[in-house]
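Below: one structure, written as structure tokens.
Apart from one protein chain that is not included, each protein chain of the complex appears where it belongs.
The letters A and B name the chains in turn, as written, and every chain counts its residues from 1.
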Amino acid sequence: MRGIPMMTEAVLPASSGGGWSRLYQGKTIPVLTVLLFLCAIWYAGAVYLNSSVLISGYERNNVEWDAGRLVSDAWAMERPILPAPHQIAEEINKTVFQKKITSKRSLVYHAWVTTSATLLGFAFGALLGIMLAVGIVHVQTLDRSLMPWVIASQTIPILAIAPMIIVVLGNMGLTGTIPKSIISMYLCFFPITIGMVKGLRSPDVLQLDLMRTYSASTAQVFWKLRVPASVPFLFASLKVAIAISLVGAIVGELPTGAVAGIGARLLAGSYYGQTIQIWSALIVASVLGMLLVFLVSVIERLVMKKMGYGT
Amino acid sequence: MIGFLKRDWTLSGFLVLALVSFTLPVGSGEGGRLFWTGEMGALILGLIGVSIALFHQWRGTDGPAGALLVSLGVILGAAGLLLLIDPAYEQGTAGPGLWLYLLALGLYAWRAMDLLSRNATGKRALSLLVPALFGMWLIYVWQVVTTGFQVPSVLLPSPVQIAVAFAGHLDILAADFYQTFVKSVLSGFVMGCGAGFLVAILVDRIPFMQRGLLPLGSLVSAIPIVGIAPIMVMWFGFDWQSKAAVIVVMTFFPMLVNTLAGLEATSHLEKDLMRSYAASYFQTLLFVRLPNALPFIFNALKINSTLALIGAIVAEFFGTPIVGMGFRISTEVGRMNVDIVWATIAVAALAGSLFYGGIALIERSLTFWHPSYRGKT
């Protein structure tokens, strides 16, 4: 069932080095190096992309300039083509930590607006996806008729329907969180259905035969075998689903020119050329996405540990 | 009698409900009530459907022939209702007979799919027929409900209206397809996947970089990358270049991470064998590691095919020249031309599944040896 641990240890090269080599062999140092490298490219890119605007500005105003001035100006423009990381950090600091979270200018407020739609849609999508999977696994007709469509739906850009759902529901008087979470819901229920069907089917013939020798009922096979066996599959698909649920909520904020939410910040930023605002919204969205996935994996680890799935 | 009913409850349910619905008005309004008898063609088709159900319940077989016969009955019964809808609609509103019959037809269709799927194991044509019938049933219910309930086309146009819009705007749809799919998606897809692949090959030689990039790669999957669309529109302008740029960024990381994982998939045994032949790095790469990585690479290509279309369409929400599928969707929704929006979505769905299907076909021909394909013909 498991590899013998001694084997893998034996394969590792005998390292004579101390702590430093262990760090080098591990993940922390390489990841930090790559991040540092990306940061350097970013700063260089900011100078490169912003320089043409700056230089033409200098020439128009007959300003004496040298490389040092160009670099420092390029990293401090108000509407740069590419803002420097520290500018974004400043903006995030300003809009996340120094504004009251109820203020319309607080990114925390906007992030919460998007998160609430994400979570609501995710919850309903998960529920729907799991119920559908249970049906597909137990009813052959559903498996044959519905499942091909669920799989095929993975190949089409369903996100394209988002604006229509927003506008149509808006016409019916539904605005705010609900329409966005409906988009999130239908985006994430497909992968959950597929993952859960896989999981509920994961017990092999041997284990199903075993239950048959006990004359177990369908319900007993479901609760004692299929459900526990599906847990790893469920969480794998939940992690995918919550990430796209966030994408759905953000895209759902674009079409109607919503006033609140991360998508609204992106849209407003692009209307007024506020690149720093766009970038900080983007960074916050990324952090949010990672946090949400992290949250799911923490729950996963707790559940798996409780069930005894080992590492 | 009980034995007759008991043979299959769904079909018995259809028979009872359908016969009751024949006695109820299908439409009512200023012109009085309309019954099935008002539309002879509809009544005949409906009765043929019912007779097939009766015959099947009485002495039909559960084999493929019986399944096909019941399917035919469903289709005829459904066609009968379609004939009835327009006159029923003219009366004012659809009546209880129509809804009861639709419900009955649902049971009938379920029985047909049930019979078909029982016979579908190992038979390709039948196993394709089941989802086809299901899809047709959904579109049919959509059509009947939207016309019967007189749903305003601004909310949900009927399939027929969408088809009409599709046929009437072929030139626009073709131009949108060319702009979004051929120009943006294909170029962005090729550049993004190519870059991801090349970087993976380079990084693979430097284990340090690999250890640094792999954890980041999996983090990136949690990021809503589509959000860079407004920035790319600022940088590269409204035309296809900005959309391609979004796609490059979206498709780069899945390709990078999958290729790296694929290059790791070669077993020690296989590598040791190449070592024993004193094969060079590139020979090992070409003969052993790349073939082993193919399933992973194709996995990335398939994921990316969907991501690329999403990226292009969403990026067009932020600004385009006046052509493109995303542009069409956002403007026509604003103008309440929802039928054109649906037609565009149909084009997107078709393009997406054909794109994916094409990649899957190439995958099948190149990785036929992989365990996931072996044994399938």
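Keep in mind that, in the parts below, a contact is a pair of C-beta atoms (placed from the backbone, for glycine too) under 8 Å apart; a residue touches a chain by one contact, two chains touch by 3 or more.
Basically, contacts and distances are computed from a predicted model.
According to its UniProt record, the chain left out of view corresponds to "Sulfonate ABC transporter ATP-binding lipoprotein" among "Aspartyl/glutamyl-tRNA(Asn/Gln) amidotransferase subunit B", "Sulfonate ABC transporter ATP-binding lipoprotein", "Phosphoribosylformylglycinamidine synthase subunit PurS" or "Acyl-CoA dehydrogenase".
Although it is left out of the displayed model, the omitted chain contacts the following shown chains in the full complex: A. Among A:210, A:236 or A:291, the one in contact with the hidden chain is A:210. Listed for subunit A, the residues touching the missing chain in the whole complex are 1-2, 204, 206-207, 209-216, 220, 224-225, 228-229, 231, 307-310.
Here, only the chains that are shown with their structure count from here on.
If you average the CA atoms of subunit A and of subunit B, the two centres end up 24 Å from each other.
Residues 110, 113-114, 116-118, 120, 127, 130-131, 133-135, 154-156, 208-213, 215-216, 219, 221-224, 226-231, 233-235, 268, 302, 305-306, 309-310, 313-314, 317-319, 325-326, 329-330, 333-334, 338, 341-342, 344-345, 348-349, 352-353, 355-357 of subunit B touch subunit A in their complex. Residues 11, 24, 26-27, 30-35, 49, 81, 140-141, 143-149, 152, 154-157, 159-161, 163-164, 167-168, 171-172, 239-240, 243, 246-247, 250-251, 254-255, 262, 266-267, 269-270, 273, 275, 278-279, 281-282, 285-286, 289-290, 292-293 of subunit A touch subunit B in their complex.
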